[in-house]
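Every protein chain of the complex appears in place save one, which is left out.
Every chain is named by a letter (A, B and C) in the order it is written, and numbering of its residues begins at 1.
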Amino acid sequence: MIFINFKAYKEGFGKNALELAKIAEEVAERSGVYIAVAVNHLDLPVIAKSVRIDVFAQHIDAVEFGSYTGAVNAEMIKEYGAKGSLINHSERRLKLADIDFCVSKLKKLGMISIVCTNNVATTAAVSALKPDFVAVEPPELIGSGIAVSKAEPEVVERAVASAKKICKEVKVLCGAGITKREDYVRALELGADGVLLASGVVKAKDQKKALEELVGLS
Amino acid sequence: MIFINFKAYKEGFGKNALELAKIAEEVAERSGVYIAVAVNHLDLPVIAKSVRIDVFAQHIDAVEFGSYTGAVNAEMIKEYGAKGSLINHSERRLKLADIDFCVSKLKKLGMISIVCTNNVATTAAVSALKPDFVAVEPPELIGSGIAVSKAEPEVVERAVASAKKICKEVKVLCGAGITKREDYVRALELGADGVLLASGVVKAKDQKKALEELVGLS
Amino acid sequence: MIFINFKAYKEGFGKNALELAKIAEEVAERSGVYIAVAVNHLDLPVIAKSVRIDVFAQHIDAVEFGSYTGAVNAEMIKEYGAKGSLINHSERRLKLADIDFCVSKLKKLGMISIVCTNNVATTAAVSALKPDFVAVEPPELIGSGIAVSKAEPEVVERAVASAKKICKEVKVLCGAGITKREDYVRALELGADGVLLASGVVKAKDQKKALEELVGLS
Partner (left out) sequence: MIFINFKAYKEGFGKNALELAKIAEEVAERSGVYIAVAVNHLDLPVIAKSVRIDVFAQHIDAVEFGSYTGAVNAEMIKEYGAKGSLINHSERRLKLADIDFCVSKLKKLGMISIVCTNNVATTAAVSALKPDFVAVEPPELIGSGIAVSKAEPEVVERAVASAKKICKEVKVLCGAGITKREDYVRALELGADGVLLASGVVKAKDQKKALEELVGLS
């Protein structure tokens, strides 16, 4: 499983975002690998209508409908076709009570939660909230080009073990620095159910080639 | 001038938002009064394409393009047709340096900034940043149904005076509790250039009637 | 075990704080019940030197020594004699990664961590971080005078069960609305190791009497 976080990259916004989502769809269908994309709130409506792969939000606010100027909640992204949302990305950390609120709300709505964490301990903690996915990403490796599965394999192994011990249904992703097929394969060998990546694909010179290489098509 | 903040109200989201924006457009064109709407990020793309009135975002993040998962910046809302954005709403307060960043960035992009403030002193402070609009809203009156122009007329008068003293081009809106025509007219008499309102229209039983009443069409 | 959070109450600050800490010490020694106090940063140095009961901080920042203007970290409160700190109180919620940082740092320094949570799920999550104590406090009951152990006994029972399942060494406190001995006793019967309270003692007309009543001395 591959989740691509488009972040607020220019290469992952607007027309670029739609194109990249189409590429992801095409590569997913050709390779048989599950690929999903996490896109900007503004791009979400059009992308969710335009591709057959799962589309996620990058963040939701821990609120109901009401007097919350500027907020985007779980019900809202569902209305526009999102499958679920990233929660607590290292660039958008949340308070614990709000992570819990978002995971519960997504579950109630039949949606998928992917909670990002920074180490083994917080991966265990989040697993107790029973999200669908925990995505462990050592912050110091994000955007570094140094793959977590290579540089800190024990973090991946221990994160998987501690997550499953607390909640055996939770799936574990790993992220940070993953750009090459070998990093991805190594992550799966270490027990991860998939990877969460961003710059490795979104900022690649040739996005399609990068993604094809990742799934083993080239 | 009337700015309607749809907030995260169910009555101001999704299909409801598009309908309400159409109502606002129709009332604006029939009455000749300037009416603009501030909508949810997810609704913005479709509404901006569907109506001839100005469409604003309710919030933007103080960042450039880049590694900012979950962020929506000024360039992004421009791409999708927004005229500008509310900044620093009482339900989404920003740090001072970030207000400055957003005002500057919107100006650079030829867009309109509407910075919300909570009292006379912060209205003066924000005016020094030279935004297009300052919208003063005493927090205790927001959503109260008690109009600021009636309950605290001196706040409106002093906010206008102190804003114009610091930057004579800045336009001043007032908000909080405004629902009736007399409150709106009173605001203009007190020197405000317009009003920023939300629940008075968005949560009205009959939104169209509420807006017509406000502009003097009924 | 009774932990008294002095908050930023006037009755729990300055000379009042020192007096109240002395009362707590006297009642603790007379009753044999463990009583500790969580005090303001400014009061901490003098109180820690003046009483024989354990003195805690109400909050620490998740930073090391360095360029962090205004920050108070674990090493600092240790230097001044604190036994440990409350973390993530509902009035001072932290991001998950910061809770983890503070718990780890306190452990490393041989200090005690008491992490506040708002429900059963977050109690389980925090237990995975292996703090010394988790203190579950449903936010809607804080300061209400309605004891959590009476109004929501199942929250206490389930919090204890889920915490111990994940980390059997973790001790569980409950809080919110506890003012009377029967609430305290009930909390222990439900499996809690103790209570965290504030206004019930700090804002009592007669603080000493309130505390004596709580421990069964009157």
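Rule of thumb we're sticking to: a residue touches a chain if its C-beta (ideal position, glycine included) is under 8 Å from a C-beta of that chain, and two chains touch if they have at least 3 such contacts.
A quick note: this is a predicted structure, and the numbers were derived from the prediction, not measured.
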Looking at the whole complex, which visible chains does the left-out chain touch? B, C
One chain isn't shown here. Among B:124, B:148 or B:192, which residue touches it? B:124
Among C:1, C:76 or C:204, exactly one should touch the missing chain; which is it? C:76
Please pick, from C:10, C:30, C:108 or C:165, the residue that touches the omitted chain in the full complex. C:10
Since one chain isn't shown, list which residues of subunit C touch it in the complete complex. 5, 7-10, 13-14, 38, 40-42, 44-46, 57-59, 63, 65-73, 76-77, 79-80, 86, 89-92, 142-143, 198-199
Go through subunit B and note every residue touching the omitted chain. 88, 90, 93-97, 99-100, 104, 117-119, 121-122, 124-130, 162, 166
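The rule we apply is simple: only the chains that are shown with their structure count from here on.
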Thinking of each chain as a vertex joined to the chains it touches, would you call that graph a line, ring, star, complete, or other? line
So which chain ends up in the middle if you average the CA atoms? A
Rounded Å distance, subunit A centre to subunit B centre (Cα mean): 34
Round to the nearest whole Å and give the separation of the Cα centres of subunit A and subunit C. 36
Subunit B to subunit C: how many Å between their CA centres? 43
